[in-house]
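Only one protein chain is missing; all other protein chains are in place.
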Amino acid sequence: MKKMLVFQTDFTYKEGAVAAMYGVVKNVDLDIEIITATHEIPQYDTWSASYRLYQYIDFWPKGTIFVSVVDPGVGTSRRACVAKTKNGYYIVTPDNGSLTHVDRYFGIESVREIDETINRLHREDNGAVSIFHGRDLFGYCAARLASGIINYEQVGREYPVSEIVRHEIAEPVIKEDRIEGMFEINDPNFGNLWTNITLRDFLKAGFRMGDKVHTVIYKRDEVVFDQFIPYYDSFGKAEDHSVMIYNNEINKMGLAEVVGNLCEDYRLSYGSEYKVVFAHE
Amino acid sequence: MKKMLVFQTDFTYKEGAVAAMYGVVKNVDLDIEIITATHEIPQYDTWSASYRLYQYIDFWPKGTIFVSVVDPGVGTSRRACVAKTKNGYYIVTPDNGSLTHVDRYFGIESVREIDETINRLHREDNGAVSIFHGRDLFGYCAARLASGIINYEQVGREYPVSEIVRHEIAEPVIKEDRIEGMFEINDPNFGNLWTNITLRDFLKAGFRMGDKVHTVIYKRDEVVFDQFIPYYDSFGKAEDHSVMIYNNEINKMGLAEVVGNLCEDYRLSYGSEYKVVFAHE
Partner (left out) sequence: MKKMLVFQTDFTYKEGAVAAMYGVVKNVDLDIEIITATHEIPQYDTWSASYRLYQYIDFWPKGTIFVSVVDPGVGTSRRACVAKTKNGYYIVTPDNGSLTHVDRYFGIESVREIDETINRLHREDNGAVSIFHGRDLFGYCAARLASGIINYEQVGREYPVSEIVRHEIAEPVIKEDRIEGMFEINDPNFGNLWTNITLRDFLKAGFRMGDKVHTVIYKRDEVVFDQFIPYYDSFGKAEDHSVMIYNNEINKMGLAEVVGNLCEDYRLSYGSEYKVVFAHE
């Protein structure tokens, strides 16, 4: 396997954190190729970190090692871990919810807590050490793994997959004349919203391409959107600024305002306070 | 030739799109080196996509393959293509105007429509497929080309270069005592404006280094700027916050507010509604 690491964090490029982390990787092994997935995960947002991993992990070559560092609880007792997924990848991350979606949709085969006595970079000064875990713990351990200095078993002690910290994920509900779900995430660049309703379930509920679907969005039980909107396979088929349903890039149903921004123009967002209902009527 | 792809899109790094696209590339061939030109082309702005390619393409080694995905018409009948340029490069892109400047200034030798039956990644689910062309079509096809799995002829059917979609480009006009042009683009970071007037034409019109040039800017025929400003070869020669003319990095005449932001401070922008006149008087 080629030596390669794929990074996602909430560090941004506004300061030197990414460069320090990448430096440590190259200092472990100059031959490791570093790929930036993103450093713009919303700050402290372990839900987004989890969702983004799930969104793209399956497109990478088997064996790829991902490093995900969004870590509001750095320095607390949250575990630092490496997870091995059932679809053949490794994820180096704080165990703080970032494994939620990959666990749910692809499965985690096993997980190990990083042994900081051997897989952490120590730079002591008068007995105190730095607290930048992205650089000294996750980046460093991942580099050792990518380089082959350690294998997966040498990461540290295995612990039960059942102990992995998970966010709650609501499942969509199919009723006789409707399907009810939530918005799991947005597409922040274009303002689209992605539901947790799979194409498979949407079709099972009887909706077909071209249908005008009665779509109601609730925010804390209050109706904030109520329209009949089409389900199309292409943005080009709808009028500019109209709202439509589409099958998104990972085969879940999305809502978009064509050449517009649904989230901004309709003041919508994602999360558990929103419910979306697609109905026949 | 080294296996390498250079990417520009309007995806930003705010979500997982770039990572998914890069994953597909690596899944085709782990040895392809991925270079990020930018993922911050203004959204849907095929004019900017075209200009940026033109701005930097000629500095790369001959044979380099560029992937440019700014695609407001995804899913419509716009073609997906690979163009071969007369100066020795390949561009994988929706044919929606993004080839305008490279065609005008360097020339397109030939162009082929991507055959989606062989050069598209299909991930079917109940007969529906994802619609992320950046990942499944442009990224995937470019990776196959970079890897040598297909050659240029195997991209798909050639079509006439005359059919390439082009934006209109206005040419500057040299008169006896003046030269008239437009602002083609901005330098968004520093607020500079770049005209379509080449250094060659500027000199032909009789202007020389150090001249105080009578500069008038019109917005829809209304004068919005009227000053005598110097033509210098260096920002350091002008006073802070004064406006000056300079020869930009691709030998066209630019306007800058020194250690300031011309676009913001004078409420100027680029595009066909602006006219700029440099006059002797």
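Here the chain labels run A and B in written order, and each chain numbers its own residues starting at 1.
Convention: contacts are C-beta pairs under 8 Å (C-beta built on N, C-alpha and C of every residue); 3 or more make two chains touch, one makes a residue touch a chain.
What you are looking at is a predicted structure, and each value in this text was computed from that prediction instead of being measured.
The hidden chain makes contact, of the residues B:His39, B:Arg112 or B:Arg135, with B:His39. Here the missing chain is touched by one residue of A:Phe66, A:Phe132, A:Phe202 or A:Phe235, and it is A:Phe132. Only one of the listed residues, B:Met4, B:Val216 or B:Ala279, touches the absent chain: B:Met4. Shown as candidates are B:Ile118, B:Ile149, B:Ala170 or B:Leu203; the residue that touches the absent chain is B:Leu203.
One chain is missing from the display, and on chain B it is touched by residues 2, 4, 6, 8, 35-40, 51-52, 55-57, 59-61, 64, 185-190, 198-200, 203, 209, 233-237, 246-251, 259. Although one chain is not shown, part of chain A still touches it, namely residues 10-20, 22-24, 26-27, 30-31, 34, 36, 43-44, 72-77, 123, 125-126, 128, 130-132, 135.
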